[in-house]
Structures are given as C-alpha cells and as structure tokens.
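Note that one protein chain of the assembly has been removed; the remaining protein chains are unaltered in position.
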Amino acid sequence: MSVKINLDFTLNGRPVTIEVPAEMTVLNLLRDGLDLKGTKYACGEGECGACTIEVDGRTINSCLMMAADLQGRAVMTIEGMQEGHALHPMQQAFVDHGAVQCGFCMPGMIIQANYLVKQNPQLTREEMKRGLEGNICRCTGYTKVLDAVAAVVGLNENKGLEHG
Amino acid sequence: MSEIERYIAPKKLDDALEALAGGPVTIVAGATDLTPQITGGKLSYKATLMNIQHIEGLNAVTKKGGTKKDGKIRIGALVTVSEIRGNHMLKNHAGILCQAADHFASEQIRNAATIGGNICNASPAGDMIIPFLALGASAELARWQDGSIETRSVPLDEFFTGPGRNMARDDELLTAVTFDVPPENSIGLFRKSGPRPALEISTVSMGISGELTEGTLKNVRVAFGAVGPTALRGKLTEAALEGKILNQEVIQAAALAARKDVSPIDDIRATKWYRTHLIGVFTEELLNNVCQN
Partner (left out) sequence: MAENVAFKHIEKTSMIGKRIKKPDAPAKAIGKTRYINDMVLPQMLYGKILHAGRPHAEIISIDTSEAEKLAGVHLVITAKDTPDLKLGFVKDNAPLKSKVLCERDEVAAVAAISEAIAAAAIKLIKVSYKDLPGVFSAEEGLKADAPQIQENFPGNKSLKFEFKHGDLAEAEAGSDIILDHVFNVHYVTHCCMGTSCAIADFDHNGKLTIYSQTQYPYNYKMDLAPALGIDPGDIRVIQPTTGGSFGAKLDVYPYEPVAAILARKTGRPVKVLFDREEEFINSPTRQPAAIHLRTGCTSDGILTFRSADVLMDNGAYTSWGPTVPVIMMRTVSGHYRVPVIDFKAQAVYSNNAYAGSFRGYGNVQMTYATAQHMDMFAEELSEKYGMDPIEFHLKNAQKSGEVTPQKSYLRECVLAECLTTAAEASDYVNKHKSYTEARAQEGRYKRGIGLASSIHNAGGAKIHKSDGCGTILKMDDYARVTVITGASEIGQGIDAVISQIVSEELGVPPEHVTLVNNDSDIGPWDVGVHASRTTFIAGNGAKRAAIKAKEQILAAASKQANVTAEELDLRGGYVVQDKDGAAVIRLDRMLRQMHFQPTPDVVMVSDYYEPNSELEGKDHISDHSAAYSHAVHIAEVMVDTLTGEVKVEKVTMAQDVGRVINQMGLEAQMEGGLAFGLGFALSEEMIFEEGRLLNPNFRDYKVPTAPEMPEIEMHFIESDCEEGPYGAKGIAELPTIVVAPAIANAVYNATGIRFLNPPMNPEKVARAIWEKKQADS
C-alpha cells in the first residue's frame, strides 16, 4: 500500500479530517471514503464532467484531482448546494424546466452551471454552451439544461432590477 | 500502479528542488494529464510523489519592461489555463495565448491544468505549446546545485524531444515560461481543428505571430501541433513570409510551404492527407485574417 496522508479540509462548510492513500483521487475519496455518492464516475478521464465539484471556488473534475491536494482547501459537492430542505435555485430550475431525465450527469452539470452563473451573472446562451462543453449528457440534448440556466440568469437579472 | 513511498507538498522551491535531486520523483500539479496516464497504465508512480501546487512564486503572470527590446513576460509554471484565458495583460500583449486557452479542453480542465504541466507533458497536440512556440518562448528550468538554485533557459523549439519527452533532466523543475514582450505592431493568431470549440484533441493546431508593418510581416514565427512527433516550428512557412508584403500570392506560397513543413501520420483522429490539407487551409485562413485586420 502506498503511504497515507493526513488531510484537513472543508467539505460543504464543515471541517473534515481524514487519512487517505497518496494515490487516491478526490472522486474516490468522496464516493468511497466519505460516502458522498452524489458526485458520479462516468469516464475517469476528465472528458465528461459527471464528477464536477467546486474546490476553492473553481470547478474541477474530481476524477483527476488527487485527494492529497485537498489539504487546506474548501470543497463544495452537489450535497452542499441546498440549504436545509430547500433546493438551491439552480437545482430547482433544473427540476422546473425538465432538465433531469436519467439524472446521472446532473450533479456535475448543476455544479458547473452554478459556477458559471457565479462567474458571470449575465451569462448569454452561447456562453452557457461554452461553459458546459465539458459536461456530457446523453438524455437531454442539453436544451432543457440551457433553459434552466437561462431561467436562473433571468432570475438574477430580475433581482438586480429590484435592488437597483 | 506502483506504490508511493513518500508524499511531499513543499512550499519552498528550494525544498522541491532538493527533493528532486534526491531521487525518483513524480511531479504533480493540476493532475489533468497525470491521472489518466496513471489509470490508463501508461505511467506509474515513482517512489516520491511531489505536489508542487503549494510552491510559492510559481503562480504569477508578470511583465517587466515595455514593448521595446527590454520587455519580458514571465508566466509561472503553476498558472492555470483559466488564468491565462482571463488575463487582461496577456490579452493586450500576447492575445494568441488567450485564444489558445479559450480552445483548451473544458472549463473544469482549464481550471486545474497548469502551463507547466501542459508543456512538460510534451504532447504533439498540446494546445498551449503552440502559442508559446509562436511567441518564441523559453522554458525556465531550475535545479538544486551545491546548496543553491541553478536555473537555465531553454528555447521551447529545442525543448521537445519526442511525444511525451522533453529536455528537462530528472532533477530539474520547469518553473516558468518566458518570452519577450511582443512589440506594439505584433499579430498573433491561433487555430485549432474540430467542430467542438474546445473539448477536442486537435487533429491539427496552428499559431502564427510576427510584426506587421505596412503590410509586411517580420520576425514571423509559425508553429504547428499534431503534425509530427512534437509540436514544431514551421521554418519553411516562416521563410515564405519573412519580410514579404502579405498578398494572395505570398499567402498561397506560405500555405504550400506549410504543407511541406509538416510530416503528419495517419491515426484514428485523421489521415495524413487531412492533416496536411488542414495545415494549408489554416495557414491561408490565418494570413487572410491578418490581412483583414
């Protein structure tokens, strides 16, 4: 067995201390070590985005990142998006706009969509497509996904008007 | 997959270089290239795994001096592709880098992948290598020698020795990529094949840079990706353009030269014919874009 490393990091706002083998990926740590199975394996090569999570405010493919590299970082997974019982507005938009079919790619897709809107609250549809190019979905043809993100962007615009 | 006996994540470059000097080390930064190579069995871990992400001073993009001869841009090895894509100074002075970054993999990969990693991985199709070659950039290599850091600078067009191979010695770490600040009248354009904007391994890619004065191109550098064992400079194309007034005749000659510059292979992504054809098409297209702008 490879050497083990003691890690301290923040996961969905809570501190985690855990020992991991040096070669473990973040995806395996989340799914097998921490039993957070919302983050999905679908290719293991960074080609499909099903394992997308946010680390220090940037999205990455957790199948590629080494768990050891989480030391001192802040992680958000799909399980950390909602507040209490209420779905996060992005999650709700995906539900409301019919963007979820088999749903397997959705945790990664939703994390990525949320990141895109945080980066640019006035995202255009073309920018959404570019921003989601690393997330493969086999069910939806992406159209309803884009509708959902557009609705959240619209929501932000409306909020902006209210406050402005 | 062999066993990792030691994991280190040094904060100081000294410590990292000392570790490198001390024996076989697998270097990891963004891990976007390393992990698939490990899981695919193409690579195995050495006894020490060194995470260089925490080394101070390797994650900055800096510009010293102006656009005259003295100016230098230095991009630390840990700068990510996303950071290049969004960097305003680079957009102003070396836009070709931002163009290539925009066509690199996906947002998630861009957020993790580092410049140092993309260069050291030495893929013939490495998308960030092309603009750096076109900019005439050099790799800054550091090693631990007699209790202090010794650095050397290797021009990138000499750095790559084969697919996945480069000139860095086992005890050397790529710390930065540097290049002269391109003069005010510089042009720089990147082109990559494929119907997808980014998530696509280049069938071919291409970059061109130079100085444009009254329709004449000078100090032209042309780089091609995925058309040989390494990314390469297009010397014949450069010669066909250097000092010439850009007109259709020159552009046609350059496109012809470009086809001669490259020696692509047939593989599952494309045939030699298509790669050569695209190189001609892209050369024409980019030069026409230069004319139009």
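Just so it is clear, A and B label the chains in written order, and each chain counts residues from 1 on its own.
Basically, a residue touches a chain if its C-beta (ideal position, glycine included) is under 8 Å from a C-beta of that chain, and two chains touch if they have at least 3 such contacts.
On a predicted model such as this, the values are computed, not experimentally measured, just so you know.
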Going by the stated contact criterion, tell me the shown chains that border the hidden chain.
A, B
Among A:67, A:105 or A:153, which residue is in touch with the absent chain?
A:105
Sole contact to the chain not displayed, among A:26, A:64, A:137 or A:151
A:137
Which of A:3, A:74 or A:87 touches the missing chain? It is A:87
Residues from chain A at the interface with the omitted partner, ascending:
31, 36-45, 47-48, 50, 77-79, 81-82, 87, 91-92, 94-107, 110, 128-130, 132-146
Against the chain that's been left off, what residues of chain B make contact? List them.
193-197, 199-201, 203, 268-271, 273-274, 277-278, 281, 285
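Going forward, only the chains that are shown with their structure count from here on.
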So, what's the distance in Å between the C-alpha centres of chain B and chain A?
29
List of chain A residues in touch with chain B within their complex
1-3, 5, 21-23, 25, 44-47, 49, 52, 58-61, 63-66, 68-69, 71, 112, 115-116, 130-131, 133-135
Which residues, counting only chain B, touch chain A once they are in their complex?
1, 3-7, 9, 28, 30-32, 35-36, 38-40, 45, 49, 51, 53, 82, 105-109, 111-112, 196-199
